[in-house]
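What you see is the complex with one protein chain gone and the rest in place.
Labels run A and B following the written order; every chain starts at residue 1.
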Amino acid sequence: MSGFAAVLRKDLRLELRSGESTLALLALSMLVLVVLVFALGAARVRSVDAAAGALWVAMVFAGMLGANRALLAERDNGAIRGLLLSPLDPSTLYAAKLCAAFIFMAVAEVGAVILMVLFFNLDFDASMARLAPILVLGAIGFSALATLLSAITGRTRGGDMLLPILVVPIFVPALIAGVKASAAALSGAPFESMGDWLKIMIAFDVLFVTAGYLLFEHVVGGD
Amino acid sequence: MNNPTIRNWLGFSTLALMLVSLFMVFDYVPPDAEMGIAQLIFYFHVPLAWVAFASFGLVAIAGIFYLWLGDQLWDDLGYAAAETGMVFCTLVIVTGSIWAKPIWGTWWTWDSRLTMTFILWLMYGGYLMLRASADDTPQVARFGAVIGIVAAMDVPIVIVSVRMWRTIHPAVLVTKQGTHGLEDPRMVWTLLVSLTAFTLLWAWFLMLRFTQLRTRSRMAWLAGRIALATAVASDPK
Partner (left out) sequence: MSAPVVEIRNLEKTYGLAFVLREVQLRLLAGAGAFIIGGNGAGKSTLLRILAGLEAPSGGHALVFGQDTRRLAARYRRRIGLMAHQSFLYPNLTARENLEFYAELYSLADPRECAHQWLGRVGLAEVADTRVRAFSRGMEQRLSAARAMLAEPALLLLDEPFASLDHDGAEIVAALIRGAVERGACVLATTHGIPEIDGVELAVFEISRGRLMQHAHKEEGRRGGRIRSLLGR
């Protein structure tokens, strides 16, 4: 447990010091939203479906960057080897990296939601509170998956390009559920109506956090 | 597994059964009343889908065994299954499109099954891109195993979510479900024969590719041995 706290604290301290990741994530989210506003055209920018879709596109791109960043710090000076040699469990390392990626993503999401409301002419009202759990579930699932897979792509040639190719198809179920649930939340539908979508997201999160926890040692260890 | 006799036998019986199945599809089975001749592609499409999904299941099983036992054999099997599966999965999408054009009036629609097959195709495409972008080291073999396992785990959630996605939005087109009534026993027989024929074809492909990969792994091992032996031979006494 102390290893988990030490790694997470170290990652957050590095992030607070430079602010690189969070800023990059926020900038990317904003650009994605701007591009989508122009791509969709002013007429469609009023619909909550478009807003929910745009929010999730921003989230997927920012999440990819966030997961990469969480492992990037370990590549300088080969620090990852120092961690693997220490008594720290690879699974604990995964848990800490997952938390760090989640926190970076959550910060970017708050920014993205604010921008979405402004760009898509929505209101800051009760629908935001309904949106929060959906985004949290989405960010957990995405961080879990992307942390595991970026440990793979970070160690192969041309890996940064491979990460989206591997992550996006696997993330599809959570993406479908997230977009649908977000659109429902923004249009003011009752919470119960999103129940099935939330269940899919919870199942996705449980499955991929467990898988990452169990499989991480195979992707960081050896050779 | 690597016995050439079995392989040849498998190849010839695949050929024979394929011919029988072609005959049955084009001459024996009555075409569907509503869809006409386009429906005949169904007897290739369904067996292709079955072997494609079986391949991807095999990738995950081989991945589990590889991580567990660390024997190169399992990685060779998983890689062979992924490549074979990718070929068949592509054919599933192609045959599906050919069928959909006259029946649904479009090459592609985001029907739940099409979407699911396409997502599978993307996932295993990613797997193959990863394998192609790196050397065949034990490390990359482990990466492949992990991706194979994670992708297979994802399949049930993909199925559920994609189905919900399409049913909440009312489907504009008739679902495939309604068209699959095999009222004539000749249809059932034809399907069974072509299922067997394609399963044999798949097993044959898989075995050929697996044998190749086994040979390659052995050669890599031998190359190391030869390097060592050469070094030992040239040692000053």
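For this structure, a couple of remarks:
To be clear about the criterion, a residue touches a chain if its C-beta (ideal position, glycine included) is under 8 Å from a C-beta of that chain, and two chains touch if they have at least 3 such contacts.
Every value quoted in this text rests on a predicted model; they were computed, and no experiment measured them.
Although one chain is not drawn, its touching partners on chain A can still be listed: residues 2-3, 5-7, 10, 13-14, 17-18, 73, 76-79, 81-89, 222-223. On the side of chain B, touch with the chain left out of the figure occurs at residues 138, 220, 223-224, 226-228, 231-232, 235.
Everything below uses one rule, namely that only the chains that are shown with their structure count from here on.
Residues of chain B touching chain A in their complex: 67, 119, 122-123, 125-127, 129-130, 133-134, 137-140, 142-143, 145-147, 149-151, 153-154, 157-158, 160-162, 164-165, 168. Residues 145, 148-149, 152-153, 155-159, 162, 165-166, 168-170, 172-174, 176-177, 180, 196-197, 200, 203-204, 207-208, 211, 215, 218-219, 222-223 of chain A are the ones that touch chain B when the two sit in their complex.
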